[in-house]
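Okay, structure first, notes after.
The complex appears here without one of its protein chains, the remainder shown in place.
After this line comes chain A, so read on.
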Amino acid sequence: MAPHELRRPFKRPAISDQQRRRDLALIRQTQQRSDSQNRARRLASSLFDLPSHSFPDACQADFPDNVDVGYAIALEQSPELEASSPTVRHLDFVQASKLKGSAARHWFARQLMLTEWMIDVPPNLDRDWYVFARPAGKRCFVVSSNGSTVSRLRNGSVLHHFPSSLPNGARTKEISAPSHVYCILDCIFHEPDQTYYVIDMVCWRGYSLYDCSAEFRFFWLNSKLSETGACNPPSTYHRYRFSVVPIYDCNRIGLHKAYTGGFAFVKDGLLFYNRHAHYQTGNTPLALVWKDELCSQYVLDTDSEGHVPAEQQVVLELQDDGKLTTSDDPPILFGCLEKEIIQKAGNFLRFSVIDECVRIVDGKLELGDLKFVGKANRARAFADSYSKVFFQYTARHSPLQFQDLIASLDPNLDENSESNDMEMID
């Protein structure tokens, strides 16, 4: 039993750097494991994971298919950003939010998921689809970050710049979220009650929901939005009210509720979302819009005075080689322009459809000869889509009717539908 050692550490830091290296490695591994898990659970924020700084020499990084080249174009047009071009696979939202003017419009104009018009009823409507009433108003992206909220229209231009109760949506004393947190909502701004109706959730608190099914996005939307106070009436730090739209399983009951039900908003047709589909920028056949006179004031396109023209009109994009195309990807060719007209043309041109020339071959619409009307409205960022042209055509001749939708439902699926509705509506 010798005397006991009592020497204490002297003039030394308590933690060795070796231990620190071990600890940091463990933290890194834990973080990466949790990232992998989240990816597996489709909760990843991978879309926005690039650092905020980057080097010019790595510019040539490849863009994956799902990223719109519009961003690259936007950057070329924006001299102040050229020095820090994107270097990575995914677009950085944080960077995009620094874009100004036309560059910003260009980028945001390509971020919405655009519905196709319903030309025929998709199979398994009742099993795989949701239906909800579309509020009448302007479709827009609402982004909250850095203590403010911005809404941008489909063409990318700013609608409102305002404080909101969304996470990081206002500069308030009590911090609602860490500064890097942001949200992106897909909304319709409804003028009469000055409310943003949220029809989809794209990012929430920095979590990307792009890779999540509609089923999950709607679930998340319904459980998350009200938590923030965004659905409260307007106040100093919350200028516009947000609201969710009741979403139904697309069975007989759900369809009737959406079609005939009364809502706080003016209805403009019905939206159909495939429950398995991810949020996809641009046109998608997995989100559809359908209208008739009963549920919408705007079934047939109007001209700038609000009158329905006698002949169906279409807006097409003029390509360099004189081809006239739709906004689809890949674009659908609807005609060709002669050289002399190209001279005076802008990008988007308006034409009248000549009914006698239209043919439907193997279920495909061919417009034949078109009558040139003039340049399209300057605010236009897109040509019409093929499905829109087709829908407008059938609406004038043999519209797809509500009865057709009901008739497509499987009568056996109705019984156990009620409970699911409640789940989603919250």
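To be clear about the criterion, a residue touches a chain if its C-beta (ideal position, glycine included) is under 8 Å from a C-beta of that chain, and two chains touch if they have at least 3 such contacts; residues count from 1.
Quick note on the criterion: contacts and distances are computed from a predicted model.
**Q** Looking only at the UniProt record of the hidden chain, which name from "Transportin-1", "Eukaryotic translation initiation factor 3 subunit L", "Transport inhibitor response 1-like protein" or "Autophagy protein 5" is the right one?
**A** Of "Transportin-1", "Eukaryotic translation initiation factor 3 subunit L", "Transport inhibitor response 1-like protein" or "Autophagy protein 5", the absent chain's UniProt record names it "Transportin-1".
**Q** Using the touch definition up top, pick the residue from A:A40, A:V361 or A:A379 that touches the left-out chain.
**A** Counting the whole complex, the residue in contact with the absent chain is A:A40.
**Q** Which positions on chain A touch the chain that was left off?
**A** 1, 3-4, 6-8, 10-11, 13, 16-18, 21-22, 24-26, 28-29, 32-33, 36-37, 40-41, 43, 50-55, 58, 87-88, 215-216, 219-220, 223-224, 419-420, 423
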